[in-house]
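Only one protein chain is missing; all other protein chains are in place.
As written, the chains take the letters A, B and C, and residue 1 is the first residue of each chain.
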Amino acid sequence: MKPQQRADQHYVSQVPESYGKPPPGLRRHMFDVIFEADTPAGRRFDIALVFAIMLSILVVVLDSVPGLHREYGTTLNLVEWSFTVLFSIEYLARVICVQRPWRYAAGFYGVIDLLAVLPTYFSLLVPGSNLFLDIRILRLLRVFRIFKLTLYIEEYTRLGEALSASRRKIMVFLSVVLMAILILGTVMYVVEGPQNGYTSIPVAMYWATVTMTTVGYGDITPHTHLGKAIASFMMLMGWGILAVPTGIVTAELSARHADRRQGAARILAARDCPSCGSSGHEAASRFCKDCGASL
Amino acid sequence: MKPQQRADQHYVSQVPESYGKPPPGLRRHMFDVIFEADTPAGRRFDIALVFAIMLSILVVVLDSVPGLHREYGTTLNLVEWSFTVLFSIEYLARVICVQRPWRYAAGFYGVIDLLAVLPTYFSLLVPGSNLFLDIRILRLLRVFRIFKLTLYIEEYTRLGEALSASRRKIMVFLSVVLMAILILGTVMYVVEGPQNGYTSIPVAMYWATVTMTTVGYGDITPHTHLGKAIASFMMLMGWGILAVPTGIVTAELSARHADRRQGAARILAARDCPSCGSSGHEAASRFCKDCGASL
Amino acid sequence: MKPQQRADQHYVSQVPESYGKPPPGLRRHMFDVIFEADTPAGRRFDIALVFAIMLSILVVVLDSVPGLHREYGTTLNLVEWSFTVLFSIEYLARVICVQRPWRYAAGFYGVIDLLAVLPTYFSLLVPGSNLFLDIRILRLLRVFRIFKLTLYIEEYTRLGEALSASRRKIMVFLSVVLMAILILGTVMYVVEGPQNGYTSIPVAMYWATVTMTTVGYGDITPHTHLGKAIASFMMLMGWGILAVPTGIVTAELSARHADRRQGAARILAARDCPSCGSSGHEAASRFCKDCGASL
Partner (left out) sequence: MKPQQRADQHYVSQVPESYGKPPPGLRRHMFDVIFEADTPAGRRFDIALVFAIMLSILVVVLDSVPGLHREYGTTLNLVEWSFTVLFSIEYLARVICVQRPWRYAAGFYGVIDLLAVLPTYFSLLVPGSNLFLDIRILRLLRVFRIFKLTLYIEEYTRLGEALSASRRKIMVFLSVVLMAILILGTVMYVVEGPQNGYTSIPVAMYWATVTMTTVGYGDITPHTHLGKAIASFMMLMGWGILAVPTGIVTAELSARHADRRQGAARILAARDCPSCGSSGHEAASRFCKDCGASL
């Protein structure tokens, strides 16, 4: 598709025809509404589904707040079940209306759709509210519903392509950073030692990551003078990796911009068409673009 | 306007003629001074107004400091009222001298101008100094005067345009970041749990934001090993989003720069075609690309 | 080598022929396997060695964790010795199969390979587990094995070249930053003083580095109002060095992009010259710039 068309299609159902379009009939009508977005009904379905997903995530998030859980727990639970039933019906509809249901159910989106409903059913099997860990794990899975949203915005595809084109450079870069974290982390482990918070090489590597990414929690900090010096070097490295390129790029662009400003007058001034007097010709032009006379 | 002219006009009154220019007379003279900046009087008015705004904001800021409030409270209050009266007169002048006052009063700048004076009047209605929250809210509103300054620098328009042109890309990018914050925040909520500070999903999302934006307060930090590992991944992601692109961009530019250096030998500046006089031939060229003559 | 070929060669043995290729025989066969990567055997050797290095580093890292050291210390020690013996055999093989062994042993990679095995032997000479510092230093040296990995990915060469091309700009930039750290650090030492944590100029410089690289541990923070003001200035400088260039670069690109969008109407893709067939004329052109014929 030409970029112009793609930009207009905000919502594109990306389910491939590989799932199998059913023959015309009720199932076909369902398929067109659920998987395609050409028809008004298909469009409205998509928009409604996006809102349902976002609301259901909000319910999960609010339910995790102890105060809200105490006060509105029952209501939130009710809303959560409504969504679960809704998504279950949607899942069944999807499975029914395609020719090759296993293709859908085993694919990425099929698994996501299933993970969106199963946890709430599991919570029936895990009755006791003492089992906090189970409950928290179940809530986590429901949050994965958000991945369904990316189906709908096709700009993400372009972002994904951009990333994957630079895949190799990213890996080389990251491996250099990881090696620095490993080596400098080990150095600090030796220099500072467990009595200053650097209890093992993995912990020192965690601190090195915190420092080189300029996050700087402060839960572990260097205490020896040599440690502070090494840490300063690491900070300048982590920040410098951002600052040096931007500075160099800007210097280049400023230089070119300055040259262009000075040279702009030269390129245009010297190129007036002798016949019609118009200016602004490309240097490579051999004939005046306005009157056709030879330059 | 050509960019050259715009650059010279540091101060541009952006009130559109939509407010309605009154017929020539006293009102018209006021309009020219207040809303336009062509005349010396108009210019001086604008500069005086900018200074007044900045001073009035300074008064609000200083009054919030407990020590200064105790010592100079009365003086500051007096100065604040002077400015309020001044801005009220200016507001009335603006309303009077336009043909369509409602157009102005309901627009962005009209509302700001009103918010610049109303709070001080409200403070008369809210006498008791016990009501600290009210007072703090009133101070907040007065600070909005600063928005009046943007009227005067038209460079902001260009910045706003640049932002709005990239509006879609910004939204896609931000939504990816927000999804990461939601999902990784929920993961940490499950992994670390309330006993380690991650008391609910919203709080965990706050921590995730603090971490991925590399701010790193340290008020909440991971305690489990798995939590530290996930946090390290998030930090590398937040910092990497800045570092990877700058690194790639620099690598591209360095490569082109290096090619240019090597290729300099290929392009000889002195290579003018003896027949047609055109330059810019590759050093390896044997024939002129414009006229075909031998080089 | 053309870039296309280099991209395919993921693993390149970079040992130069300066070590001296032995005459055909057993030694030659060893040389081809160990130092070259043309043959399948050579390739497999390289891959196996990479994995061995990574595993041996993992053993060092895990052994530093007190809990794991207590539980699995004996096993880890056994594995560590296996690797040491393996790497010793490999080192001896390398020394044996080249014509000029001293060339190898004194070079960068030879020293690294030796440092990879010596520490574990030293630990035999340092028997007592009280000598914690010695043990930690020994572990550090073993981590240097990781440098052997860079032999294998030739993308690093390109990264190294890119850095060294911009060598001078990097040094100018860093020296400006270091001067700022020195001067502003000293200012804060004077303003805040030892009672607020700034115990000496070196410590204040450490704090200045933590602040300007936006790491911000929080172990030392300004307490006086003037100190907070100066610190704010430093933070804006450190962050601004990143933000201002990216903002300017983006403004430039947006401007060019906007111009291009507006100018799109001027350039019609379908504008081929009927006479000579050339395309890429400005929409406003009336004559072909290559042949002069009317459009």
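Here, a residue touches a chain if its C-beta (ideal position, glycine included) is under 8 Å from a C-beta of that chain, and two chains touch if they have at least 3 such contacts.
Note that the structure is predicted; figures quoted are calculated from it, not measured.
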> With respect to the chain omitted from the figure, which of B:Ser82, B:Gln99, B:Ser166 or B:Asn196 is a touching residue?
Replying inline: B:Ser166
>> With the missing chain put back, one of C:Asn77, C:Gln99 or C:Thr186 would touch it. Which one?
In response: C:Thr186
> Hey, which chain B residues sit against the chain that's not shown?
Replying inline: 57, 60-61, 64-66, 132-133, 136-137, 139-140, 143-144, 146, 149, 153, 155-156, 159, 166, 169-170, 173-174, 177, 202-203, 205-206, 209-210, 212-219, 238, 241-242, 244-246, 248-249, 252, 281-282, 284-294
> When the complex is taken as a whole, what residues of chain A touch the one chain not shown?
Replying inline: 158-159, 162, 165-166, 214-218, 242, 246, 250-251, 254-255, 257-258, 284
> List the chain C residues touching the unshown chain?
Replying inline: 168-169, 172-173, 175-176, 179, 182-183, 186-187, 189-190, 193-194, 199-202, 205, 211, 214-218, 221, 225, 228-229, 231-232, 235-236, 238-240, 242-244, 246-251, 253, 257, 290
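As a convention for this text, only the chains that are shown with their structure count from here on.
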> When the mean CA coordinate of each chain is compared with the mean CA coordinate of the whole protein, which chain is closest?
Replying inline: A
>> Counting residue numbers used by both copies over all numbers at the interface, does the chain A-chain B contact come out same (over half shared) or different (under half)?
In response: different
> chain B: which residues touch two or more other chains?
Replying inline: 214-218, 242, 246, 250-251, 257
